[in-house]
Each structure stands twice: as structure tokens, then as C-alpha cells.
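Only a single protein chain was left out; the remaining protein chains are all shown in position.
A and B are the chain letters, set down in written order, and residue numbers restart from 1 in every chain.
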Amino acid sequence: MKRNLLLLALIGILLAPMVANNYMIRLATIMMLYCVLALSWNFIGGLTGYPSFATAAFFGLGAYAGAVCQGQGVPMYLAWILGALMAAIFATGLGLAILRLRGHYFAIASLVVADVLREIVNSTTNLTGGGMGFNLPILKLGVDAQAKLFYYLMFVLALLTVATAVLVDRHRLGFGLRCIKQNEDAANMIGVNATIYKTVAFILSAVFVGWAGAFYASWVNYIEPGDVFDVLYSVKPIVMVLLGRAGTISGPIIGAIVFLLMEELVWRNFLTFHAGVLGLIVVALILYLPDGVLALNFRRLVAWRKNG
Amino acid sequence: MTRSSVKKCLGNGMMFLAVFFLVASLSTGQAAERVITIGAPLPLTGPLSPEGQKQAQGYDLWAETANKAGGVKVATEHYKVKIVYNDYQSNTPRAVQLAEKLITEDKVNFTFSPFGSGATKAASGVSEKYGMPTIAATASSEEVYNQGYKYLFGTFTPNPTLTEPLSDIVKEKVPAVKKVAILARNDLFPLAIAQCMDASAKKRGFNVVFFEKYAIGTMDHASALTQIRGAQPEWIFATGYINDLILIRKQMGDLKVSAPVVTMIAGPAYKEFVDAAGPLAENITSASWWHPAVRYKGEDVFGSTENYNKLFREKYGIIPDYAQASASVAGCLFQIAIEKAGTLDRKKVRDTLASMNVMTFWGPVRFGETGQIISLKPPVFQIQKGTQVVIFPPEIAQANLLVGVK
Partner (left out) sequence: MLYLQILVNGIVLGGLYACIAVGFSLVWGVLNVINILHGTFIVIGSYTAYFAYIKLGIHPLLSIPIAAAILFLLAYAFQSGMINKVVAAPVLTTLTLTFGLDLFVNNLLIVAFKADYRKVILEHPLGVLTLAGITIPEDKLAAMGLALLLTGLLFWVLDASRVGRAIVAVRMDREAAALMGVKVKKIYALTFAIGGVMAGAAGSLISLIYPISPLNSLPFLGKAFVICVLGGLGSVPGAMLGGLTLGVLESFGALAFGPEHAVTLSFITLILFLLFRPTGIMGKRGYE
């Protein structure tokens, strides 16, 4: 029964672009992008308990790496992989430097990195266009075909991220990360090499995000430093994961979907004040739903079952 | 969490997605009416809102005037014109998203570009993809038009057409000028025009002793201005948007930075700049793409520059500056093209725009290969005794250049 439900949903996703218009397809592509970001953050934030605000740094880095490569003539798909690689390498270096810090200090260091990268991009005008932005070559494909192409490709990336998340969850890595979250010193004592595990989690939190960034650049054809290094790319995934439930797999996914729906609803109805309403939602979330939507579903489900 | 509940939640989520699509795709389209809709994504709020509001004023005046005169004539029928505004809050990615939404959801007939070279360039990819004729009322940098696009047209002449006459005037009238200092906002248009200035200055043998960029949102220019003061240039050239330039001028006063010639683009054309800077605005030079002092008689719905100024003043109580006039003429150009083509077909209208050669209240309009206008001679002006006076081209010059900015 459950397997059939899953299959139905999968078919729904695959066929959806046939009936939806381009704007809806764009929205759905963003939804899957959000899933990738949320699941990625979950590795370092949800599982390991390190409040990373570096997502924007990885996203922007991947975007520019991919963009510059494409500008130099590298084929699009390869450029994406290079973007992901750059983000991963950067995360390794950054991780080794700042994962020693705890709590607030780690959060701030990771937050500030995006700003520093943004300014570096801003200054290297010859390479990246600086404040003037970077134009990517447009695909020689019709608009509708393009929209569908990016939709399916983003879906593939999302599946890849989910698969990795599932793998980590079942593997010793997932167990180790959870131990670190509970008590890092104790984890070290039982043989979990905290430094290596943390760094791997940090790299995982970067590689798909970098990929998504490069992807985003090709998709929108024009990027600016202020746009791809926006701090909201760090904050939104956190909110999504908290909305769902940190540390799980479906939590970030549900959170991402719900978040996007809210965002779009709010944007259409409260155009002038939508960011404010979003802020209110975040506040309500923290104060009244600290365990996320998933916790709510679970309890309600259990209660329903009990009542027959 | 158990594996089955994970699957269930995953499945729930996906069902969610699927249902969402079905519901969304049931949204209805536009009812058929004799209305031409033109999409206008603008920064109506946010740091660029002053500029966005001006563009809106220009579009509104055109739409109102055209509708009052009976609407736009398409073959044998008359259509009313309606501008569909969307606020992208000075956020460029949003501008791109809205541009696409206007085309795919609101199904507008034509579009105007967002404000400024940066956002125009960003959104132009969308209009090119959809084959949507777009007129940019506020984009001058050549980088915007170098993508090889066929559907983008711009009413501002390229940046060098501003910096070259300026440099000529300074070279001729102020022989004391040897050293030039340039301070540019790190943004598409302000940086591009600063680079053009750099080129124009060097071409004439000036020594560019200082050329730095400041980040968007900078509030304290003390360091840069101190360095400029130390270099003692005879010509200071600052670029940015109106808020930046007001700040720079004030801080120049704070640090007692003065020079024989001070040029700022693009703010001094606006009355707001003169009001905010007060006595500090005296003798500041600038250039823009149009000035209410020009006199043209055009085929557009306004008929002449004087009539345009008159109607604008009646509606808004102030004299128009180049931003509003450019927006109005963008509307006029769509009208002229549609009426000449006799159809709303996008490709035909696009082709008409590309081959157009008309006179308007804005000046002679002819677009070059890249879609940017090539037929105008932009005026250079100076703020003298609190008002902007034109000092170039000689045909419409009202005064001579005054030297010395305290």
C-alpha cells in the first residue's frame, strides 16, 4: 500500500510539467532546490548539531565557479560538477579552520564567510564581473523545454541528496554524528574521531549546495554577488529544517515544501509585507513548534489511530 | 523514526506536490478584452524606490494621455492601454522572477525593463527567451546590450556619449585641469560609466590620479575622500545613485574637499538632489540623456517637448527630468510601433521597432544593431544658482560652464 502511494507520487512529479505552466514549473524547481539546501544543512546542523550559517557561502561559490567555467567554454554539466567540487574543497579547508569553534562563535564565523566571499567576488571584476554581474550563455532550447529540463535535473539532484542522506543515516557516520551532537567529548572517548566526522558532515553540507548554486546560475542566466551570497540562503534552510524536524530525512523535505508554499502564499497576498510575515512565522515556529511540523503529525496520527 | 513512517511522510510530501500542481494548473487565464497590457517590474520600494517611482510616473502619464486620445490604434480597432506593475523591492532576482511571471501568468502583450542597467540585463534573458519585445527606459551601459539579443531596445544612449562631451568641455574651457579623481559605486551602471570616464580622460591626456570603487550601501566615504584630497585633483568625478551622491557631496564638505570641476552622475539632474544638498550643489556638473530644455516636435501622442512638460506639470506639479521622460517615450515607442505594424504580433512589433526612425518629444529615435538608441545627443548641464542649466550641446545651451566647487 505504502509502496503504491510512493510510486503514485513519483509518477505525479514526473508528469506534472505536462499540465503545469512555466511559472508553476519554476516554483516546483525552486521547491526541489530548497529540499537540497535543507537536506544539506541537516548534515551539519541537524545531525551534528553545529549551527552552520555557511550555506550561502557554498551556494554562491558554486554559482560563480560554475558560471565562470561556463563563461570559459566549459560544457554546462561539467561546470556544475566543478562548482560542486569547488564548494567541497572550500568546505574542507574552512571546516578544518572553524569546526574547532563551538556554539555562537562557529555560527558567526560561518555567517561571515559568505560576506567575505561576496566581497572577493565583487572585487575581482575582470574574472567575475564584480558588481556588474555575470551573464551566462543561454541554452539553444525553447523556453518550455528549458523549464522542463531544469525541473527534471533539479529533481535528480534532489534524489541524489536524499539518497546520500539515507546512506549516512544508516551508516556508522550518521551514528557518529548523532553522538557528537549529544556530547562531543564522550563521542571522542568511544572511538568516534570527531574531527574527521565533523569535517565530512561539513563537506556533505557543501557539495550538493555548491552543485545547486552552479545549477541556479545556469538556470537564471545572470548572477550578482549580492544575490547568490544572500544571507537568506543560509537562514532559510535552517528554518525549513526546524519546520520539519532536524535530524530526520523527511523533516527537511517536508519543511522545504511547506516553507515554499508559505513563502509563495505570503508573497502573493502580502506583497509589501511578506518578509515581515515570514519573520512572524519563524517566531511562531520557535516559540510554539520547537520540534517541527513532523512532531505534530506524528502525535496527531497516533491519537487518531488510538481513537479508531 | 521508523522506516515505514519515513516512507509515509515522504509519500505524503510527494502527494502534496502533485495535488499542488493540479490545483495550480487550474488557474484561469485573462478574459479577452480590447486592452493592451504592458508589464512593468519596478523597484517601488527599497533603496532604488525613488528611481522606480519616477519610471512609474512616466509610464502612467503616457498611458493616461494615450487613452484620453482614444487609445492605441491596432489596424482598424482602438485598444486601451494598461500598465501592470509589480514591485520587485530593489531585489534583482525578484525582478527576473516577476518578469517571467508577467509573461507567463499575467500574459502581458509587451514589457518594460526594470530600473537600471543591472536589473535590465538580468531580466533581458527572460524576455529574449520568450520573444517578448522589451523597451528599457533606464539602461545605458553597453554591457546590457552586448548579449546579441534581438528583443531588447533601450532609450538611453551609451555611456561614452555622456563622458566624451564632458571631457571635451573641460579640456577646452578649464585648461587648469590636469589631474582627475574618480570614485565609483560598485554596481553595473555607475562602474561602467566611471570606466568610460577613465577612458575619456586618458584619451585627452588627463592624469587619472585616483580611481576607486565603493561598495553598495557604503555610508562613510571619509577614507576615500581623504585620499582624494591628498591627491589634489582638479576634476573630481563621482558616480552612484542619488542617495550615494548626496552623501558623498556632504562628506566632501565635511572634509573640505574642493576642486575646480566636480561632476556627479546620476543624481544632480533631479530636483531632490538640489534640495538635499542645498548650497553644496552649486556648480556641480552632470550629464544626462535628456533635459526639459530641449525642443523637439514629435510623432508621438504628446506632440512636442513643450507639451510633454506642460502635461507632466499638470499631473504631478513638477517639471519632468530624464527618468520620467524616458519612461514616457518608451510607452510612446510601443504605441508608434504597434500602430505602424498594425498588429500586436510580437515578432512584427519587434521588427518595426528595429527599423524605426522617428522624431519624438524625447528626440530623434533610431535603434542600432544592439537595440540601443544611437540617434541622440545627450545634454551636459550644471547646477547654477540652484537650478540645472544646459551647457551643451550648443543648440540648446543656456549658459556657460562656471569653474570652482567649494
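Everything below uses one rule, namely that a residue touches a chain if its C-beta (ideal position, glycine included) is under 8 Å from a C-beta of that chain, and two chains touch if they have at least 3 such contacts.
Computed from a predicted model, the values in this text were never measured in an experiment.
Touch, as defined at the top, links the missing chain to these shown chains in the whole complex: A, B. The residue touching the chain not shown here, chosen from A:186, A:265 or A:280, is A:280.
For the chain left out of this panel, the touching residue among B:276, B:301 or B:389 is B:276. Remark: the omitted chain is touched by one listed residue; of A:3, A:104 or A:268 this is A:104. Only one of A:85, A:120, A:149 or A:262 touches the chain withheld from this view, namely A:120.
In the complete assembly, the contact with the undisplayed chain comes from B:222, out of B:222, B:318 or B:399. For chain B, the residues in touch with the chain missing from this view are 45-47, 49-50, 90, 183, 186, 212-215, 217-224, 226-227, 229-230, 243, 246-247, 251, 253-256, 276, 278.
On the side of chain A, touch with the chain left out of the figure occurs at residues 45, 49, 51, 97-98, 100-105, 107-109, 112-113, 115-116, 119-120, 122-123, 231, 235, 238-239, 242, 272-273, 275-283, 285-287, 290.
In the analysis below, only the chains that are shown with their structure count from here on.
The centroid of the Cα atoms in chain A and the matching centroid in chain B are 35 Å apart. Here chain B touches chain A in the complex through residues 1, 4-18, 20-22, 24-25, 45, 87, 91-93, 96-97, 100-101, 104-105, 118, 121-122, 125, 128-130, 141, 143, 147, 185-188, 191-192, 213, 215-216, going by the rule given at the top. Taken in their complex, chain A has these residues touching chain B: 2-3, 5-6, 8-10, 12-13, 16, 19-24, 26-28, 31, 119, 122-123, 125, 130-133, 135, 138, 143, 146, 220-222, 224, 226-227, 248-250, 253-254, 257, 261, 271-272, 294, 297-298.
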